[in-house]
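Structure below; questions to follow.
Excluded from the complex is one protein chain; the other protein chains are retained at their positions.
Coming up: chain A.
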Amino acid sequence: MAHAPTSTAPAMVQMTAVQKHFGDHHVLKDIDLTIAPREVVVVVGPSGSGKSTLCRCINRLETITSGSISVDGVELPSEGKALARLRAEVGMVFQSFNLFAHRTILDNVTLAPIKVLGQPRKEAQAEGLQLLERVGIADKSDQFPAQLSGGQQQRAAIARALAMKPKVMLFDEPTSALDPEMVSEVLDVMTSLASEGMTMVVVTHEMGFARRAADRVIFMDDGRIVEQNTPADFFDRASSPRAQAFLSKILPH
């Protein structure tokens, strides 16, 4: 277990009365969510429940219909430079890695620190190599994304996000596109990140990770947060029938 969230600290992520529509489809319904600094929140739920959308709203990759979202006390700006600045403080890891295909792994990690933060190239490269070392792929720094396995690419993507020294990290199904044997190498990196006190929002189907690393599990269904609890209480004593039905389908019997 990572860090018990302290109730006195100001929220790192605050979502208030958030509604989101895709056309006629009501994807997020009345979402109220407060995430404390250093808290690790794992979002689970059946596909189509809105959990990925919730994650993508936090850095405004998806716009919301109404309600408000703030990160570290700052309301999400609408567009332009202010939004870019805020996004620079929020790391994101995608299901499909999305490494820049035309750049080497090290370039992928250093590009944003150099171009967005104005960090000197030498310094960015030294820190980038340290990060690649930390996720265990320093030897791949000169290679291109397509030359790496999926697990290695996803670890590079985590290093790329960490290079911006983000206040919070968003993981949108980071292991769903991976071959089974590569899932654990990515989850190991995420677990160590959680234990170091990174604020994390993780959308995943990996219940083992949720048990091991989460401070809080959020269960979503049909666009609503149906239930939230500590992992132990959620997995062993889910109170809502929908969460019980979901768990009975995914947990090994």
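Observations on the model:
In the analysis below, a contact is a pair of C-beta atoms (placed from the backbone, for glycine too) under 8 Å apart; a residue touches a chain by one contact, two chains touch by 3 or more; residues count from 1.
Just so it is clear, contacts and distances are computed from a predicted model.
Its record in UniProt calls the unshown chain "Amino acid ABC transporter permease", which is the match among "D-methionine transport system ATP-binding protein", "Amino acid ABC transporter permease", "Phenylacetate-CoA oxygenase subunit PaaC" or "Cytochrome C". Note that of A:Ala17, A:Ala84, A:Ala232 or A:Ala245, the residue touching the chain absent from this view is A:Ala84.
Counting the whole complex, the residues of chain A in touch with the unshown chain are 59, 61, 80-81, 84-92, 94, 96-102, 111-112, 115-116, 143-144, 146-147, 157, 160-161, 164.
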